[in-house]
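With one protein chain held back, the other chains of the complex are shown just where they sit.
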Amino acid sequence: MTTTPVRASATPQARKHHRPVSLGRIVAWVAMIAFLIVTLFPFYWMLRTALSTTRSLPSAPGSLLPVDFTWGAFERVLGLGSRAQAVAEGGSGASVNFWLYLRNSVVYAGSVTIGQVFFCAMAAYAFARLRWPGRNLVFGIFLGALLVPPIFTSLPNFILVKNLGLLNTLPGMILPTFLMTPFAIFFLRQFFLGISREIEESAALDGAGPWRTFFRIILPMSTAPVTTLAILTFIATWNDYFWPLLVGNTEQARVLTVALGVFRSQTPAGSPDWAGLMAATLIAAAPVLVLFFAFARKIIDSIGYSGVK
Amino acid sequence: MIRGFYFSMTQYNILGTPKWIGFDNFVRIGKDPLFWNALGVTLEYVVLNIGFQTIIAIVLAVMMQRLTKSVVLRGALLLPWLVSNVIAAMVWFWLLDYQIGLVNQFLAWTGASKIAFFGDSFWAIPTIAFVNVWRHMGYTALLVFAGLQTIPKYVYEAASIDGSSEWSSFWRMTMPLLRPVLAMILVITVTGSFQVFDTVAVTTRGGPVNITRVLQYYIYQKGFAEGQFGYASAISVVLFLILAVMAALQLRLLRAGESDLA
Partner (left out) sequence: MTSFTRRQALVGLAGISIAATVAACSSSTPAASTSSASGEVTYWLWDSNQQPVYQKVADAFHAANPNITVKITQYSWDDYWTNVTNGFVAGTAPDVFTNHLSKYPEFVTQGQLMALDDALKADGVKTDIYQKGLADLWVGQDGKRYGLPKDFDTISIFYNKDLVKAAGVAEADLANLTWNPTDGGTYEKTIAHLTLDSNGKRGDEAGFDKSKVKVYGLGLDGGSGGGNGQTQWSMYTGTTSWTFTDKNPWGTHYNYDKPEFQNTMAWMRSLIEKGYMPTIESITGQSSADIFGASKYAMITNGSWMINQMFGYKGINTGLAPVPTGPNGKRSSMYNGLADSVWAGSKNQAAAVKWVEYLGSAAAQDIVGASGVVFPAIPSGTDAAGSAFGAKNIDVNSSFLVHIKNGTTFLFPITDHASQVTGIMQPAVDAVFTGKAKADSLTAANTQVNALFS
């Protein structure tokens, strides 16, 4: 007996079958479109503001189109354009050494990502597959670390970095989170738990120890969730603001997100340089967006594997 | 962490030396109306935030599974998460501004009355919750979607053979099977939600009149702005205990849900 394909599909293959256009389906689409509008409209608004002149923005608050169209904001962010022009448009006039900050962000986010993924993968495997006394307890403690308010983690980190003499340097910024973070371990452990044991058993029969099993078999099988974790980590670290602000305040160690602070309010109760700020946000988000769409299918498909068993 | 506990028992002004005062800080917390205000405000926020976020995430995930397979759409839903918390808050702070924000202009144009989203004592916390839901709903939806993928098809087929309607299938089968995923998501999101700070710091700063003075902001205000670091540590300890209790409760749900499918 064949299954009725008319039902809303739980399977991908049912997509091509004819489905009646029911009221429920219409409602669902309307809801989906509503969500999309709410989700995406602010981005349109950011673009429109980035292409406007800051000074003119309040004069047309309801306008959906750029107010006094200008590329000035993007020029300010990228460090092109003159200061006088920036001030004339209502911009902050501060200089932004864009490419340096971009490089710093890439180094920071990249290093942390590589470090975390590498070490957390190994740790997650240890938690998932290797048996050792106290394993569950240690894992519980790691989980508990998720709950600790920041006051308890930033303190030792900051002091550690200061004592190592690494304040205001990129290595100092990278160090504390380089090795691991509870979320990453949790995420990967769930996936490793889901791998069939038979593969490992056959590897063990062939004489492979845990290291080789891990590197030759498990890792290659897990490119999807590892990639996902890498991208999630990269995005989160890229957007990190306060830790780099705390630890990396000199020109050499400033990352892009901290540099964006230049566009925020210059004076008490003043207004930020809106156009510059929006342009900077879009530009700062651009590398992440590119990364995301390049790996989009992989991420979305692979998130399936991390589903908790 | 231990140092944090130590500070909670002292009177300490960041740049000086701590002075041991035992449990005085905790007694003071009990009597501090602003602490209880912060707790109440934060609880209201968490309930609204997590409630809406989880429901919307589930709805979105189900729609993603059944309505469309488009990567573009799914990617679009994830976009808000790519923007930093601070920027998201600033953008919505403008969009929802009473006098010059687009949303209120639209409301006025339709003839409805304007709403002071961030200032009104009824709307302020829900609005902050909204901003955070906006930012996280796509991401949470993807996690739920992943959970949905682990439910094998035969379960649905069996249900439809038995004549169960979509709605009933959803409630009786999808939801229970989703429980492990949901539990994990809830632990993480509730913890994060209790610690809301960025959005408040960039927009209302606790006001007007304390209606958005959430716990984390109150801790920051006491510890950093007012130099009462010992007291702030004590409040942090209380927050930590609350989170630990909540997580323990939620993990119980997690364990209970483990065996549904096997």
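The chains carry the letters A and B, assigned in the order they are written, with residues numbered from 1 in each.
Keep this in mind: a contact is a pair of C-beta atoms (placed from the backbone, for glycine too) under 8 Å apart; a residue touches a chain by one contact, two chains touch by 3 or more.
Predicted model only: the values in this text are computed from it and were never measured.
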Exercise. Which residue, B:Val72, B:Ala112, B:Val209 or B:Leu249, contacts the hidden chain when the whole complex is considered?
Worked result: B:Val209
Exercise. Which residue from A:Thr39, A:Ser105, A:Thr213 or A:Thr233 sits in contact with the chain not drawn here?
Worked result: A:Thr233
Problem set entry | Residue of B:Leu77, B:Leu96, B:Ile185 or B:Ala234 in touch with the missing chain, whole complex considered | B:Leu96
Exercise. Which chain B residues touch the hidden chain?
Worked result: 3, 7, 12-18, 81, 85, 93-94, 96-101, 113-114, 116, 118-121, 124, 188, 191-192, 195, 197-198, 201, 203-204, 207-210, 216, 219-221, 223-229, 232, 236
Exercise. At which residues does chain A meet the chain that is not included here?
Worked result: 53, 55-59, 61, 68, 83, 87, 90, 92-94, 149-155, 157-159, 162, 167-168, 181, 183-184, 232-233, 236-237, 239-243, 245-246, 249, 261-271
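Just so it is clear, only the chains that are shown with their structure count from here on.
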Seminar exercise, completed: Whole-angstrom distance, CA centroid of chain A to CA centroid of chain B, is 18
Exercise. How about chain A: which of its residues touch chain B in the complex?
Worked result: 1, 3-4, 7-12, 15, 24-25, 28-29, 31-32, 35-36, 38-40, 42-43, 45-46, 58, 61-62, 143-144, 146-152, 155-156, 183, 186, 190, 235, 239, 241, 257, 260, 272, 274, 277-278, 281, 285, 288-289, 292-293, 296-297, 300, 303-309
For this session: Mind listing the chain B positions that touch chain A in their complex?
Result: 1, 3-4, 56, 59-60, 63, 65-69, 71, 73-88, 90-92, 94-95, 100-102, 105, 134, 137-138, 142-143, 145-147, 149-151, 153, 155-157, 160-161, 166, 180-181, 183-184, 187-188, 191, 195, 216, 219, 223, 232-233, 236, 239-240, 243-244, 247, 254, 258, 261
